[in-house]
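Missing here is one protein chain; the remaining ones are kept as they sit in the complex.
Read from first to last, the chains carry the letters A and B; within each, the first residue is number 1.
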Amino acid sequence: MNMRLKLMACASVLAMGMSSAALADCGISSGDVSILGNDFPALQAVVAGAQECATGSVTVTTNLTRDHRDLQVAALTANPSQYSVAVVANGSIVPLMNAGLIRPLDDLIEKHGSDLLPTQMVRVEGQVMAVAFMANAQHLFYRSDVLEQAGVGAPQTLSDVLSAAEAIRSQGIMDHPVAIVSGAGWNLAQEFVNLYLGHGGSFFEPGSAAPAINNEAGIATLEALKALTGFSNPDYLTFDSNAIQALWEAGEVALMLHWGSRGAGILSGENSTPEIVASTVLAAAPTVEGQSRPATTLWWDGFTIAANTSDENAEASFLAMLNGITPERIAANSELAVWLGEGYEPTPASAGVIASAQGGAAPYPMTPYMGLMHTALGDNLAPFLQGSASAEETLATIEAAYATAARSQGFLN
Amino acid sequence: MAATQRRSPLLVTVSTALVLLWVVIASFPFLWTLWGSFKVQADFFSLSDWRNALRGTFTMAQTGSAFTGQGYHGAWVQEEFWRAAMNTLIVVVCVVVISLTFGTLGGYALARSGFRYTFWLLMIALVFRAMPHITLVSGYLLPFFQWNVWGHLPTAIIVLVAINQPFTLWMLHSFFLNIPKDLDESAMVDGCTRFQAFRHVIVPVMWPGVITTGLFSFLLAYNDFAVTAMLLSQQNQTMVPKIASFLGSTQVEGNVMFAVAAVVSATAPLFVLILFFQRQIVSGLTAGAVKG
Partner (left out) sequence: MKHRTFFWFILPSALAMILFIALPVVSVFIQSLHVEHEQVLRTVENCGPFGCAEETIVDREATRELREARPLGRFAGFSNYLDRNHLAITEIRGMWERSDSIADFTRRAMTLPFWRALAFTLTFTFVVTPFVLVLGLAIALGVNSLPRIFRGPTIFVSLLPMIVTPLIGSLVLYWMVDSRGVLGAFLQTVTNDPTLSLRASPTLTWIMLIVYGVWSSAPFAFIVFYAGLQTVPEEPLEAAMIDGANRWQRIRYVVIPHLMPLAIFITLMQLMDNFRVFEPIVGFQAQASATSLSYNIFNYLRGDAAQFGAAATTSMLTILGVVVLLAPVLIRTWRDFNRKGH
């Protein structure tokens, strides 16, 4: 735990030091700022920056919780809304936009946001709806020593990964050399999404909510999933992020597709051995043969401002959040995330995410009904991997499950 | 029980063996957790060899001794778990007291009224109880935010009391049925009102049932995750959501050992409580055994 502890201690010491030195230097005259978001160290650092803006006339309250996605719609629907800031990601901004609960930020950016980079703006139909400050993606981790022992080079493509796994297995180095975040439900669906986009597929018919996954790319994706999990431990349908990180740290796997945000922990070596850490390489997600983009999806985290809050509070919130992502703060917290703002010094842990982004990986779609597709995938992929349904049947089942959900949500007729 | 004297040695052996076996099954996971809470994550959740948890290989390597208090320090000092413990204490005490007050009054009335509607009331209460909590909670969110009562301890308390009422009513109703009617009715013949009879005759003999019911109210409030995670703000968080927050999320690693240490230290005070509660049940023996 030590590395993370130190980092967190750093962040809070920094925050305290700054708050006594530069109290209320945010340019806010008055207002109430209240922030709802997920609970992780990088976001805690941002929020600590926002909290420095608190003065006699400015209040800053925060609620960082894992369940923020389940609270945000109700909390921002109330008028006045419970929170003036919701910190979201590509997936979780969608319900807020569908219900019109967040406001365009163009005027605030024009007034105060001259330091923001153009790439930080999340524009919907030309209007900035969110300011992104960090990125994440699943990418390839591999063990250079094991691959060397097996006599294979650094994997670039999906078939490289599979043949490396085969080489490791056939030489008896490891029985189950591959791990992916393949727990049934959201995680497995995320793997499908990554691989399907990597195969050049698209989820919906253009301009409509009709599903379009029952095609060659879909079948190829399922086959790829089956091939990858075939090299995984038989428990793979119960693997969440923690489980496969533990496998890696125990030296049980040599090839892994995992979240970039886990890189820092893995490289810290806290729960593993120096040999494993030294030979861990973070690389771009593999590409699929004949396709150019890495088979992964890019995620951003950013902040949005509630629509049902006064203009005064909105401006105060915007300024407070800007104070959370100043270049100095980002520079001081570079280890915590792959930051998108000015001041970020890439660390070794960010190599895989950056390589995947440079390789042109697709962002996770912000389509209003993508969440329904993700749920339908998560619920119905397991029977195929367990061998109780064919690929065509599985894709048809997913489309049927999705269509039912989309009909009751009003996206399809 | 007078029956104890005339028991065959075989029966005693069998029943004691059964209890012993059960004690092992019931306590082993907890003892394992207790032991593991003084180790580091790489030992307690060791993939290479589960015996690492016994030997403490990584604990030795990382901290220099076979046991470490890192998890406890992290949870209580660094993450300020005591705040959550305080909140839990408030929630639990209030929920138990209010639930039992409402429940004894209602349960007594249901046990003593012979009219048909009492049966239907009990049935409706049962149906209410069938409602999955997560559906209820997601329905509360919007009105609570709108009325600006979301996030406060009293809101969570009253919701937990309400959710727990059907169970409390049913359980106390069953216990009151076991207390002979003649007790309070003779008091009423002597000129007491219904409430006085309840207060002076029933209350003194109802403790075994009330304590047992209270134990369940307590556990419900203490272990609740669905309600407290969704209805309390971070400042008012109780222990279980706080422990959940130690576990991390899909994208970000948590600190499992903080959670393990927190669970162990949250269980310790219960030991005292249950010893006390056990005496109450047994001391209620004579009261409950009055014949009708």
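As a convention for this text, contacts are C-beta pairs under 8 Å (C-beta built on N, C-alpha and C of every residue); 3 or more make two chains touch, one makes a residue touch a chain.
Everything quoted here is computed from the prediction, not taken from an experiment.
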item	value
Which residue of B:53, B:187 or B:252 touches the chain not shown here	B:53
From A:29, A:171, A:292 or A:386, residue that would touch the chain that is not displayed	A:386
Chain not shown: contacting residue from B:63, B:78, B:146 or B:174	B:174
Where the missing chain touches chain B, by residue	1-4, 6-8, 11-12, 15-16, 18-19, 22-23, 25-27, 29-30, 32-33, 36, 45-50, 53, 101-103, 105-106, 108-110, 112-116, 118-119, 121-123, 125-132, 134-136, 138-140, 158-159, 161-163, 165-171, 174, 177-178, 194-195, 208-209, 211-212, 215-216, 219, 222-223, 225, 239-240, 243-244, 247, 256, 259-260, 263, 266-267, 270-271, 274-275, 278-279, 281-282, 284-285, 288-289, 291
Interface residues of chain A (partner: the chain not displayed)	69-70, 73, 90-92, 94-95, 97-98, 100, 119-126, 132, 135, 183-186, 204, 206-209, 234-235, 237-240, 298, 300, 340, 357, 361-363, 365-372, 374-375, 379-380, 382-383, 386, 388-389, 393, 397, 400-401, 404-405, 407-411, 413
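Convention: only the chains that are shown with their structure count from here on.
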item	value
Chain B residues touching chain A - in the complex, by the definition given at the top	40-42, 45-48, 58, 62, 70, 74, 78, 138, 141-142, 145-146, 148, 150-151, 229-230, 233-235, 241, 244-245, 247-257
Residues of chain A defined as touching chain B within the complex	1, 4-5, 38-41, 62-67, 70-71, 74-75, 77-79, 81-82, 136, 181, 186-187, 240-242, 245-247, 249-252, 259, 261-262, 265, 270-272, 299
